[in-house]
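Only one protein chain is missing; all other protein chains are in place.
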Amino acid sequence: MRELGIGLIGTGFMGKAHAFAYRAALAAFPDIPAPRLEMVADVNADLAAKAAHQYGFARSTSDWRALVNDPRVDVVSITTPNTFHKEMALAAIAAGKHVHCEKPLSPTLADSGEMVHAAEKAGVVTQVGFNYIKNPLLKQARDMIAGGDLGEITGFRGIHAEDYMHDPESPYTWRIDPVGGPGVVADLGSHIICMARFLLGPITQVSADVRTVVKSRPVAHGAQERRDVLVDDVARLLVDFARGCGGSLEANWVATGRKMQLAFEISGEKGSLVFTQERLNELLFYRAGGDSRSNGYVKIEAGPQHPPYGEFCIAGGHQLGFNDLKTIEMGEFLRAIGEGRKATPDFREAYEIQKVVEAAIASSRTRSWVAVA
Amino acid sequence: MRELGIGLIGTGFMGKAHAFAYRAALAAFPDIPAPRLEMVADVNADLAAKAAHQYGFARSTSDWRALVNDPRVDVVSITTPNTFHKEMALAAIAAGKHVHCEKPLSPTLADSGEMVHAAEKAGVVTQVGFNYIKNPLLKQARDMIAGGDLGEITGFRGIHAEDYMHDPESPYTWRIDPVGGPGVVADLGSHIICMARFLLGPITQVSADVRTVVKSRPVAHGAQERRDVLVDDVARLLVDFARGCGGSLEANWVATGRKMQLAFEISGEKGSLVFTQERLNELLFYRAGGDSRSNGYVKIEAGPQHPPYGEFCIAGGHQLGFNDLKTIEMGEFLRAIGEGRKATPDFREAYEIQKVVEAAIASSRTRSWVAVA
Amino acid sequence: MRELGIGLIGTGFMGKAHAFAYRAALAAFPDIPAPRLEMVADVNADLAAKAAHQYGFARSTSDWRALVNDPRVDVVSITTPNTFHKEMALAAIAAGKHVHCEKPLSPTLADSGEMVHAAEKAGVVTQVGFNYIKNPLLKQARDMIAGGDLGEITGFRGIHAEDYMHDPESPYTWRIDPVGGPGVVADLGSHIICMARFLLGPITQVSADVRTVVKSRPVAHGAQERRDVLVDDVARLLVDFARGCGGSLEANWVATGRKMQLAFEISGEKGSLVFTQERLNELLFYRAGGDSRSNGYVKIEAGPQHPPYGEFCIAGGHQLGFNDLKTIEMGEFLRAIGEGRKATPDFREAYEIQKVVEAAIASSRTRSWVAVA
Partner (left out) sequence: MRELGIGLIGTGFMGKAHAFAYRAALAAFPDIPAPRLEMVADVNADLAAKAAHQYGFARSTSDWRALVNDPRVDVVSITTPNTFHKEMALAAIAAGKHVHCEKPLSPTLADSGEMVHAAEKAGVVTQVGFNYIKNPLLKQARDMIAGGDLGEITGFRGIHAEDYMHDPESPYTWRIDPVGGPGVVADLGSHIICMARFLLGPITQVSADVRTVVKSRPVAHGAQERRDVLVDDVARLLVDFARGCGGSLEANWVATGRKMQLAFEISGEKGSLVFTQERLNELLFYRAGGDSRSNGYVKIEAGPQHPPYGEFCIAGGHQLGFNDLKTIEMGEFLRAIGEGRKATPDFREAYEIQKVVEAAIASSRTRSWVAVA
């Protein structure tokens, strides 16, 4: 397989991120199947045409079904609002395409389960856009944990906090319409759950407090009329990991001041790791023992010794950005297709993450510990 | 009241801290009653005598009862192990002395309640050694919250994590003997509960996971024989505050690498505050609004604009240390005695803190939310 | 002008960076002339062919002269070793091409002057690869300075320190062959001089200490035989700015531990700015005045309010990386060509920077202050 025809649905925030990534992927990873930018779809034909020029796609369409059924399209990237994911993904799978879908798979666990089932039955390669775990330093973290550098793990503290909903006067939008699924526990919570699973494995039980902080919002910017908010703004979870340790998670979109506090601290009997996406090119590592006079947290700075950083820059200190993480994600996806094996995180992994989200909501409603199904 | 005769029981870690503080208090706060270092007690008479010389006390004794009943002693500082607090405090109160007791008041809530009752009935002034809230920057934080700089508070995340018990081979000691009370949830948890209450007021409900991580420890350094550990190493709490917001707390003494992660992040609708005792002379403050191009977290550095910093140094940037916080604590205690009013945090406040500790343990046992009595 | 044919000479570290940038430029900046990846040259034909596939160039060649004279090539990017820059640039200019050249223009000031002269006479657009000043936060810094947020500027402290030559056993290479020009004072010094000029304008006088720290190096990895090092490892400069303030600069490639300490602190009567490329998405700003209890350094985090960050990501907190800075650089270059105006920094600006480098070397030799010609 020398080439893969790419079809992109959606031209917003994530659509652009996918475009950057597909354009950079081969330059970074010369051994993957070359992505051929075949077609871009947007419900607005003008936007689609503009995007085709801007991102270098050969064709554009306002009909996503045309895209998923196009014979020159091998891979479909879905970057539309959550409520459209299922229909598009099922259609693409039915057409035998490999599918990359932005998170979450769908607003409900049942629908997501259907998507997993369809994809696995069809045998297509799938991937879901949990880009943050593509950071070379997180691969390093996972390797250190797996390699025993921290010893037995004794605790995890994870957070994904931002502030884009902190202002009670910011209006009611599609983002907080329950039709699209739960609130922050799904939107940001899924990222930190994904990261926790990536590093430490499955979560088995949850006690959660999932709450709405801003009870109503104006129907429009500056409007007098307000509408009740039905989704959550903050979720706090106590969790059990299958490996035997406990932890806590927080998802928060009213964390005034925070733009990207996607962070964790992992403690083990012999060492610990501390990370925040706010400084995504740094990882703190503590190793117990040695000369106590000169021991402490080591600030590991990302460099070519942390693959695949070196595919972007041969010298340390230059730093990767968000779009580079997305390029790694797409590069891995294309490579998996080329090699005919599963990509990660795939639809099933996204489904497992969603189970934790659902368990948190159930726990909060019942004020009790709930097992992750 | 020009002078107060000080009696100090215990000459270990905290005994020394009290000595430093009493020696410095008048130099920092010239308007308080002058502490006269009258007597020091230690069960070991030699240690007591040495301490008297070293700390400048007039007399020493191996009989703490002699100390609490000495007519020239007006104030008793109790810095002995937890199990002795009650007996000593009750004796001192019975003798009409004002009492400073290190935390916790006692191993059990019932005993602590007795101590509160005795003190309040006797009308003596009490204080408990939650020194960290004496930081001038925490007073600043509390003032900012109370003054509305953060708007409505929407969340609290608090941690007190250290690593002095992280090594499974560190032996079983009095510190983890359940006779002394619970484990980390009391030892470190009480500090972050105290700080949460100081800043945001009462906690009303708790869902907690309080667990033992290191199941057994050698009976002595390097010993083959091990003894089961019965107290907790990590406690994670979801909490409700009476003011209406939620939060989470963690107490952890197996947090490898952490020496003093006593930290919080408070979010409000209009702003936020971030603090860690690891950098006790800094407080981060974010205020929403203004010019977005130049807005962000402000690093407030402690200076004379944050009373009573200026009593220690008239210029900013010089920094306070742990012993200075203890001096502020003792200065406030002596001033309260001089002015005939309550000190803070007093026995009752320590009792309220202990209720949250007990609620956490009950919650963890029953795997349910528990109201703080 | 709808399109510009791009010719890239060199496929190493910077060649790849150019390729990434040209591939991303239109996606980020849809209104610039579209770069058409026309031809890539490398002295090794295989490498050139591989690069063409990997980076998406239509053709490849081992003959750079063919590239610069190709009629479908409008723009030539030169990323070869310093000693080749002049010949290639002059040929490209002679062929009427716009030229982007990696820094430095050439090993000697005289040769660089020739390049400037040729480019200006031919009227082609030029640009030199001082990518770090393309950071949106540095544009913000420059705007704040120009807009008076710092008041009268009173001092500049600038550093570019890395450690790639710190080990005395790392061998003698082309990098330290004086044929390629001076040592670190040119290699890294030019970056911090560029940044200083970008922010504060011309430097007029210099007192410098330019020295070789590692006096000899092995002729090859592990070799017994050593060769004398003739170029500098560290340069420290005192400088005068034309605007009236003083400052200091350091360039250092033996700064063990430093991977990218390209940093400055600028003080003004009313405020200050602090930056390090080690955290390139952060800028510290202090504004004197206001409420002293809550004032301090503000950590500005890069976001869409700092153009052109928003062309890469519409949300703050996601962060740009090194390759994004290069994309901005190339985007600006292509836009300047499209609009028929000068790009910055152009050959002349690079020449002015080199004058400061030369003045530093002269100052160090004569142990005296030297005027920048």
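Order of writing sets the chain letters: A, B and C. Residues in each chain are counted from 1.
The rule is short, and it goes like this: contacts are C-beta pairs under 8 Å (C-beta built on N, C-alpha and C of every residue); 3 or more make two chains touch, one makes a residue touch a chain.
Computed from a prediction, not measured in an experiment: that's the story for all the values here.
Student: I'm checking contacts with the chain that's been left out. Which of C:Gly113, C:Pro168 or C:Gly201 qualifies?
Tutor: C:Pro168
Student: In the whole complex, not just what's shown, which of B:Gly289, B:Gly317 or B:Gly340 touches the removed chain?
Tutor: If we include the chain that is not displayed, B:Gly317 is the one touching it.
Student: In the full complex, which of A:Glu301, A:Asp324 or A:Asp346 touches the chain missing from this view?
Tutor: Result: among the candidates, A:Glu301 touches the missing chain.
Student: Please output the residues of chain A touching the missing chain, sorted low to high.
Tutor: 140, 144, 149, 285, 287, 292-301, 303, 305-306
Student: Which chain B residues touch the hidden chain?
Tutor: Interface residues of chain B facing the absent chain: 13, 16-17, 19-20, 23-24, 26-28, 30, 34, 50, 53-56, 162, 164, 258-260, 277-281, 301, 303, 312-324.
Student: Can you list, in ascending order, the chain C residues touching the missing chain?
Tutor: 150, 154-155, 157, 159, 161, 163, 166-168, 207-209, 211, 213-214, 233-234, 236, 238, 240, 245-248, 250, 252, 254-258, 265, 267-272, 274, 286, 288, 296-297, 367-369
To be clear about the criterion, only the chains that are shown with their structure count from here on.
Student: Could you tell me which chain lies farthest from chain C when each chain's centre is the average position of its Cα atoms?
Tutor: In terms of C-alpha centroids, the chain at the greatest distance from chain C is B.
Student: Specify the angle of rotation obtained when superposing chain A on chain B by their C-alpha atoms, rounded to a multiple of 5 degrees.
Tutor: Chain A sits rotated relative to chain B by 180 degrees.
Student: Same or different interface residues for chain B and chain C, judged by whether over half of the residue numbers are used by both?
Tutor: Since more than half of the residue numbers are used by both chains, the interface counts as same.
Student: I'd like the Å distance between the centres of chain A and chain C, where a centre is the mean of that chain's Cα atoms.
Tutor: 34
Student: Averaging only over C-alpha atoms, locate the centres of chain A and chain B and give their separation in whole Å.
Tutor: 41
Student: Just the number, please: Cα centre separation of chain B and chain C in whole Å.
Tutor: The mean C-alpha positions of chain B and chain C differ by 53 Å.
Student: Which parts of chain B, given as residue numbers and ranges, touch two or more other chains?
Tutor: As it turns out, chain B has residues touching two or more other chains at 296-297.
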